[in-house]
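Here the complex is missing one protein chain, while the rest keep their positions.
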Amino acid sequence: MYPFREGSFAVRNAWYVAAFARDVGRALVSRIILNQPVVLYRKEDGVAVAVGGRCPHRHFPLGASCLRGDTIVCGYHGIAFGADGACVDIPAQAHVPRSYRIPTYPLVEHGMWLWIWMGDAAANPALLPDLDDIGFTTPGLYPEPLFTHEVACRYQLLNDNLLDLSHLAFLHSSSIGTIENARTPETVTQEPRVLRSRRYIRDCEPTPAMARRGVTGLVDQVVGMDFHLPGLHAGIGDHFVATGDAESWGEPLARSRPFHAITPSTPTSTYYFFGIATMDPDHAERSAKFLAPVIDEDIFASVEIEKMIALVGGNPPELMIKSDHNAVLGRRMLQAMMDAEAREAATA
Amino acid sequence: MYPFREGSFAVRNAWYVAAFARDVGRALVSRIILNQPVVLYRKEDGVAVAVGGRCPHRHFPLGASCLRGDTIVCGYHGIAFGADGACVDIPAQAHVPRSYRIPTYPLVEHGMWLWIWMGDAAANPALLPDLDDIGFTTPGLYPEPLFTHEVACRYQLLNDNLLDLSHLAFLHSSSIGTIENARTPETVTQEPRVLRSRRYIRDCEPTPAMARRGVTGLVDQVVGMDFHLPGLHAGIGDHFVATGDAESWGEPLARSRPFHAITPSTPTSTYYFFGIATMDPDHAERSAKFLAPVIDEDIFASVEIEKMIALVGGNPPELMIKSDHNAVLGRRMLQAMMDAEAREAATA
Partner (left out) sequence: MYPFREGSFAVRNAWYVAAFARDVGRALVSRIILNQPVVLYRKEDGVAVAVGGRCPHRHFPLGASCLRGDTIVCGYHGIAFGADGACVDIPAQAHVPRSYRIPTYPLVEHGMWLWIWMGDAAANPALLPDLDDIGFTTPGLYPEPLFTHEVACRYQLLNDNLLDLSHLAFLHSSSIGTIENARTPETVTQEPRVLRSRRYIRDCEPTPAMARRGVTGLVDQVVGMDFHLPGLHAGIGDHFVATGDAESWGEPLARSRPFHAITPSTPTSTYYFFGIATMDPDHAERSAKFLAPVIDEDIFASVEIEKMIALVGGNPPELMIKSDHNAVLGRRMLQAMMDAEAREAATA
């Protein structure tokens, strides 16, 4: 489906964020990931697990059920499943067949996220984004999970948004963007499963948000995004005193590492997990207040585009521009990963 | 459609409840039954009738029209139809063609219900459930109509619910169920167009609802459901003092006959008419208060399952268990009735 080849939905053999780690405890959490129902919870030993969300008896949503120790007891007829997916109790009969089970999905707590592997291939921990590489462990920066949204659009619209930060200059012109976000050329580097983009902006006006914080002089900026395919965009947003100010030159005004995890739900809906690391150890509430309208702008744009695609139908033609280079690379890398999976599936 | 053969929707040559008798008077009542628009009303002589709900002129809903004596006057252009379906007035012309008519459907007041026959075969009054057999006339029990719901699920999910009362132990564990509803073996007897199931539960803890009413000792229970195919489930829920109490042994603590009428509306929506007979002649308000959340649990489960089927698509595989015996029989009997109708239609 747009913007991919007909029949290509999403990469399957990969880690996607299923939830922020702090949001999963002893209450069952329901998700639809890659069009499959999933339930998340923590066992009594604190380990988070993911199992299929559909009772194989009558399709009752297991997420609407409850826990008895580490087993999910289906809320309809009481059939119980362990965290390993095996049925451990069928109240209406003594014998529990070995074949009676629900799927389980590898789930790994890594950084501030729970990562799920939905594919048929063996889960590969080496494919988890490196926490140092994504800036999660940057000294002096404090990461906080902020928002979990279910967005009514196909996931690639959110990826497209993050793969082309020239949009900061317009969609976010009242907060985090200036015209330089569009005008400054971008550096793009492509690695296996990682696509990095950077803009080095010199001697520019402060962003509206910085100006509201009292910054008046010119600023140097580093703005970038590393797409760790297929599901995480790790950003960089650093502001320094520009060379014009001899005394404070290079002094950091603000540094941040925004983390955007984009997880396909249904063909036209997506989970968007947003968090950010800043220099303030206690910034969660302030960041949430400041960034909620910014992320809402991205969601607005993506949902409106989904509606537009529904209206015009099919695969609407696009007129590409130079700044699409990064987005086009990102789409091609995703398409190549999906094609490789399709070839493997055809061989098997 | 699930859980039936592709192309099988519902039995047509049969009586379904269209409304509680008390709910149909001189105001037009709109229904969609077996995917057909229907209007119900009482004539001036008090007899309830059912006619097609679409004006054949411009498809205006006749249920949004009004009555003039016993004729429906279409609210759009005033074309009027008698209770026999014949057009009696076309305001814009003197001549009314004989062919100008709307369908009529046999409608019978029987028990506290109005029963409609939507099929092409001749309506057969012998197929109406026998009021003695369903417990409607049980001496000392007073039937009351309680709820009319339009439920956003295919009808068989509500049938499945009623054909497997082991769910009382879990879905209704805070009110009318105990674990014995799942553990106790079930007796099933199959007759032409009737499927009966019973659980005789001895020396069990009172249900949470009974306990809240002050019952402390052990209880004997008879819990059952008679499915009068295709549209009525007549239940039995009797509680007696158990043998442990020599003095009061066998004394009835509570007796009830719940009546669940399940009528297919569209392929993914269903009317659910619920009433109950209890030992209290004046129980309507109390029963409604007590049973509203119980029925809502059944509706919740059924609607959630409908959503799950929509998500996973098609005919999701099911892992059957022993207590499905009754539900499987009920489904097979319905499928056999639909197959027989399809064969007759093919012959004709």
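Order of writing sets the labels: A and B. Residues in every chain begin at 1.
Criterion: a residue touches a chain if its C-beta (ideal position, glycine included) is under 8 Å from a C-beta of that chain, and two chains touch if they have at least 3 such contacts.
Everything numeric here is computed off the predicted structure, so don't read it as measured data.
Chemist: Kindly state which of the options A:M112, A:L171 or A:L291 is in contact with the chain not pictured.
Modeler: Per the contact definition at the top, the residue touching the missing chain is A:L171.
Chemist: Using the definition of touch stated at the top, determine which of A:M1, A:L131, A:V222 or A:I305 touches the missing chain.
Modeler: A:I305
Chemist: For chain B, enumerate the residues touching the unshown chain of the complex.
Modeler: Here the touching residues of chain B are 32, 35-37, 54, 56-61, 64, 73-79, 90-93, 99-100, 266.
Chemist: Kindly note down the residues of chain A that lie in touch with the hidden chain.
Modeler: Counting only chain A, the missing chain is touched by 160, 164, 166-167, 169-171, 179, 182-183, 300-301, 304-305, 307-309, 311-312, 316-324.
Everything below uses one rule, namely that only the chains that are shown with their structure count from here on.
Chemist: Centroid from C-alpha atoms only, then distance chain A to chain B, rounded to Å. What do you get?
Modeler: Taking the mean C-alpha position of each chain, the two centres sit 46 Å apart.
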